[in-house]
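I am attaching a structure below and will ask some questions about it afterwards.
As you look at this complex, bear in mind that one protein chain is not there, while each of the others sits in place.
Let's look at subunit A:
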Amino acid sequence: MSAATASSRRDADARPARRTGARLRTRRRAIILALAAVVVVGFVLAICLGRFQLTPLEVIQAISDRESFAHQVVVEWRMPRTIAALAFGAALAVSGAIFQTLSRNPLGSPDIIGFSTGSYTGALIVTIVLGGLVPVEFGALAGGLATALVVYALAFRRGIDGFRLIIVGIGVTGVLAAINVWIRLRAKAEVAMAASVWGAGSLSTVDWAHLVPAVVILALLGVAVVMLAPRLRQLELGDDSARAHGLRVEPSRLALVAVGVALTAVATAVTGPIAFISLAAPQIAARLTRGPGIPLAASALLGAALLLGADQLAQNALPGVPVGVVTVCVGGGYLIWLLIREARRR
């Protein structure tokens, strides 16, 4: 490693161009650090602020003082909700980054190509048709994975083409959305109501019991993403180049799709569908870092910050409004802008 730095230093003297390259990398590193700082500050603020305001010192006291009301607020309410926002925001964003890279299109995001809608269908089947025999998370997970399988199978023809994936995905989303309405219309009013609340996507019901297993799974998936990242960077170059570089293209793509689907499915199973984080975060991260491609780490941090911000907005400025509704409203505008831009490009 020291030899590498030594040689690059020598080159920096020889060619000024090398220094600009370093500057570009420094810029990317600075943006990652800045985003990480935003996430840390956001975490602290989210724990301290609210209807019951605390100073950071009071928070630390509250953690140790198990009897106090502040302990209840901090440890039982705010902490799981804040950690959930960060973890699920990052998961959704990384999932979006993977799918957008594989499909070479921002519209290739899991929320656009039906995985979230499929999770909702699974959840509805479990709560309404099966009458709650199985936990709703299980239904959501199964629904999301099954939808991904169907979309992948329908779009597969000698490999996966990004545009076909999107078209098939949007079609499947339409069918599933219709099925979701149909199931809710057949259900009793109060059951349909509860299902609709889940369907809006909210972090308000998250507690430690639901959060811990989800975060453990997400951490494992995170390790998988780090290991698969070089393959994703090869797939970006096109299948021929990737194969010429010695990548097993189809198994790599399948592994990335599986990890991407799992990231979205785990988050959705706990919170209900939260739209547009996976669409918007990778795109914003790519614009901030100026590439190359869609950066995974910056997407994760940005997704975490976005979902935390949206949830704080939902909690404090718009009481009673689920975070899913906030992201839909903000993200909807972004989607329309993207669609218009895509349409103009063609």
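Going forward, contacts are C-beta pairs under 8 Å (C-beta built on N, C-alpha and C of every residue); 3 or more make two chains touch, one makes a residue touch a chain; residues count from 1.
Everything below uses one rule, namely that contacts and distances are computed from a predicted model.
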Study note, to complete from the structure: From the options "ABC transporter ATP-binding protein", "Cytochrome P450", "Sarcosine oxidase subunit alpha" or "N-methylglutamate synthase subunit B", the chain left out of the display has the UniProt protein name "ABC transporter ATP-binding protein"
Study note, to complete from the structure: Touch with the missing chain holds, among A:L247, A:V266 or A:A281, for A:L247
Revision key, fill the gap. The one of A:Q234, A:S299 or A:Q312 in touch with the missing chain is A:Q234
Review point. In the complete complex, which positions of subunit A touch the hidden chain?
Key: 1, 3-4, 6-8, 11, 15, 17-18, 20-21, 24, 104, 158, 227, 230, 233-234, 236-238, 240-241, 243-248, 286, 289-293
